[in-house]
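Since the structure comes first, as structure tokens, the remarks are kept for the end.
Just one protein chain is left out here, and the rest sit where they should.
Chain naming follows the written order as A and B, and within any one chain the residues start at number 1.
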Amino acid sequence: MLAQAATIPALVTPTGRDLLGLLPELILGAAFVLLMALDAFLPSTRRSWLAVVAFISLAAAFGASMWGWFDSGSGRTLYFGAFAYDRYSMFVNAILLVSSALVVIISPQYLNRRGIHHGEYYALILASTTGMMILAGAMNLMVIFLGIELLSISLYVLSGFSRGDERSQEAALKYLLLGGFASGFLLYGMALVYGETGHTQLAQIGLALRAAQTSSVDPLVLVGVILVFIGFAFKVSAVPFHTWTPDVYQGAPTSVTTFMSVTTKVAAFAALVRVFTYTFPYVYTHWQVIVSLVAILSMLVGNIAALTQTSLKRMLAYSGIAQAGYILIGVAVDPRVALGTIGVLYYLAAYAVTNIGAFAVITVMAGRGEDLDSYSGLRGLAFRRPYVAAAMGLFLLSLGGFPPTAGFFGKFFVFAAAIKTGLTPLAIWGIVTSAVSVFYYLRVALLMYQRPAEDEREYAWSRTSLSAGIVLAATTAGTLVLGIFVFLLYNAASAAQSGLLPAIASSSG
Amino acid sequence: MSVDTASALVILILLFPLAGAALNAVLGPRLGRGFVNLAGTLSIGAAFVVACVILGNVIAAPAGHSAVSVRLWQWLNLGSGNLSIGMDFTLDPLSALMVMVITGVGFLIHVYSVGYMEHDPGVARFFAYMNFFIFSMLTLVLAADLIILIVGWALVALSSYLLIGFWYERASAVLAARKAFITQVIGDVALVIAAFLIFLNAHTLSLPNIFARTAAFPSGGILVNGICALLAIGAFAKSAQFPLHTWLPDAMEGPTPVSALIHAATMVTAGVYLIARFHPLFNLAPIAGGMVACVGMGTALMAGIIALSQIDIKRVIAYSTMSQIGLMIYAVGIGAYSAGMFHFATHAVFKALLFMAAGNVIHSLHDEQDIRLMGGMAARMRWTHWAFLSGSLALAGIPLWAGWFSKENLLGFGTVAGPGPAPWLLYMVGVGVNVLTGLYAFRLWATVFHGEPQTARVYAAKEARNVLLVPVVILGVLSLIVAWPLQWPVPNAVRVFSDFLSPVFAGTPAGLASEPALWIAIVALVIGTLASLLGVGAAQRMWLHREPDPAAVAARLPRALPLLSYNKFYFDELYDAAFVRPVRAAARTARRVVEPDVFDGWIAGLTDLLRGFSVDLRAYQTGFIRDYAAAFTVGAVVLVVVTAVFLSR
Partner (left out) sequence: MLSDYAPILVFLVVVLGFAVGAQVASNALGPRRPSAAKELPYESGIVPRESARRRFSVSFYVTAMLFIIFDVESIFLFPWATIVRQLKIFGIVEIAIFIGTLLVGLLYVWRKGALRWD
């Protein structure tokens, strides 16, 4: 027995370096356990403490990620190649952690008002964020799946967090069933890729594809690649895998919608870029058409469907679908052009601050017991809450892509990358559909500056609390800073891109 | 001066006014008047301190290194040879001079505003706008990138618009603001087109790089003349020069400190600055330069004539401003850049003074602006009177007052430089302008401060309070002494000022604006001074002693002249008939005919189409999971089939 055990050669334990590299994820994981324990023992009147603990742990994880940014240098892998320790994942971590922290700040007030302030909320947010960070750093098909499931399962529960609300329940069920459906596609695609290349490690898969590329590409591996893409497309809610988005965004509690509308997209796009642009560049010509097609459809359907919405959350859901289309342009460009990836990163950061800001307005302005969801609820906001309305106006402009806001430069870089690689039609399509999007964004903006009719009831907006003020100020500042001090984030995104693992072999085609 | 120091100084000087504007806008309404007054003035005071440090650093810089360009950040970069916009700023003698005047005079005007706006409920908004104006103006003069310069240029116009229309309950103020803004936009368009042309030929928008690549612009060619003409149009709009001058008198609808700050001392001289800044291009464009000189001198003459018959105290000063800026524009047009800038500096001092002193008079008469209803104010407002007198002496160019130095210096260049075969023709007009200046300056002084009080209000008038008086008196003293150590209108006498600016204008070729020989300069000085004295003396006789009576003089002139003067040469009416009415008529026609039939049809059709499409899409959003899963599956199958069949070779 002993002798037998001694012959197992590959029994290596992870080193301290591996553990340190995972520090942000470990912090959040530990905080998750701590929160569950605290929630079990804390009296229900002290629930806001949990928010504080969650915020502190997010801040600590952010600190660890920043340290990782400087420490990772040109990047290396952890756990025998299964996990990336590079600036790219740290960059994405930063977006995720800041977004989560902002959501945590606005949550207690909103949850109290809706009467659903349970301690599990924060634990689930942290678990989901952990899953997203794992997804962002994953270098192994199995780890990708692990990350996706961790983030998804937490989100299924969060969507149904308002247990007395049928819509919330419906949202959770729809998300769960379709999510499981999509996971099947993803897993099937992974299986095919594994079957064809014999590896689950991204770096090895890339090498195998590169070798195979010299002869001919097996259709089966291409089908696998497309199925993997479908799995991701579901997560980023790209057409035609978007159908769940409006229902779930509308049904879920608004703070949860705020959270998932941004973070899921960020994490899934991070992994999508790592897998497609950096692992599958050798079959680029094969998947590029599919990605472009999905991007075109997303821009079209998202923007058109948003035109006639009368629910704010649904409108923002369709806007999110359209935004996914714009970001997909950055994925569809030639992998050899760095601007594509940089554009995606910039877009994600810009989208994160802007969209969190827009949803935060809906969250913090929500009245007691009812969500601020219909357009008419915003009418006249500018006269009662001028600063909030101004901030919302700014977010809408940014979503529409007006300079000098963050959204403009997100689109600018992505379109520039498309034009640079000969995908000009895609960029033109993006510009045309953005023009359409201006209609519905400005419609909402104008509503806020209209006085309600004499006999019309004004929505009972809540008072702007300190926490709401902090979040709105931060997102406003972020939207402006990313639109004015473009170089700050551009340089960081460019540094993140340059160390991205797995590196593309230079002789690729 | 190291780049780091320069960056720090640029950031600080821009940050203070911006922070002041933000604080006043956000916190001002809540924290009240005391806070607003402090934040509004201290931010500009701090900027003034920074400006002094900048000036010290520029003076102390070793020869040949007086200009430092700093890049705060790269705003946009699309690779070499492509569009690249940097947040670039430059510190050199020219920009140092500008920031000194802007923050120095600006600070005094802000202090004055504390008193002037004392009872206005919108004081927080006022100071927010004022601080924002200072920020915009500093951005404009510090910019080392054409885009940043245009941004500052536009922001200045915006803050001017906001401040002219500050009392937005008055219809006239709103109309005036709109008029000013529309005129500014004409200039902006010209400037942007010029920027396009420059970028197309020099492939850069960075000012130092543009000036280093003047080879891209063939000397005297149509290209460089065209660019300079466009730049000049931009300058004319901002500096209220013919034919884009009509907005300036109307702009007096704004509060008086605004008139002092924006429409006398700083913004309206931005055109002069622009031409001086682009002197490497203007040096290559003699035709455009000649046009600039003619327009400048023409405006100076025209505005001087108009100023003689206006009855609104602020409008008289506004026309005198227009006239004086005409002289500056003339100077930079003939290549006498540092002479033009020198007149800008002294003018900022005495013109701000005149406006603020006029503001005191208006204030003490409870918003009376008609000079026919004043008179005899000297006995009631002694300090204001003396300060106003000092300013008027400076304006008229009486020896030893600041205006004399700068104006005679400027005209001295005119004897030897200028467009066309007979440069001295414009100089002769300039001498005439001197006479006019003396006339209208002392007509105003005599009518307002001397003679019999015309209304009961005058008897009740009291001297302004200290906060209104101290800035005025400071500027009154400065109007006398500020030029003494700087520059004398005699060649090779004191020439600190032109030496200070000489590194900036070093490339100016000798043919343009060479200094006149000593004897010519002295003859010109004597002629000019005599002309000014003649004007002042005539004004004294006519309006102080009524011998001859001005009305009698006017009656003896051809009837057209007083009428033209009083009606401002009918420009407003002309523009109304030539532009405003046709455009309105065209717009009405468009609304009645073109829009419903053509555009509405198109747009309605398009929106109907999109809307219908959108509604169709909503039909697919059934809410049933089975339908969603079906859509998912169909999509997936299509993608997989497309991949397997078409994309795998």
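Just so it is clear, contacts are C-beta pairs under 8 Å (C-beta built on N, C-alpha and C of every residue); 3 or more make two chains touch, one makes a residue touch a chain.
From a predicted model like this one, the values you see are computed outputs, not experimental measurements.
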The omitted chain touches A
Given A:220, A:289, A:338 or A:442, the correct residue touching the omitted chain is A:220
Subunit A positions in touch with the non-displayed chain are 2, 5, 8, 11, 13, 33, 36-37, 39-41, 218-220
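Here, only the chains that are shown with their structure count from here on.
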Rounded to the nearest Å, the gap separating the Cα centres of subunit A and subunit B is 48
Listed in rising order, subunit A residues that touch subunit B in their complex are 173-174, 177-178, 181-182, 185, 216-219, 222-223, 225-227, 229-230, 234, 239-241, 243-244, 246-247, 285-287, 289-290, 293-294, 301, 304-308, 416, 436, 484-488
Touching subunit A in the complex, subunit B uses residues 73-76, 78, 610-611, 613-615, 617-618, 620-621, 623, 625, 627-629, 631-632, 634-636, 639-640, 642-644, 647-649
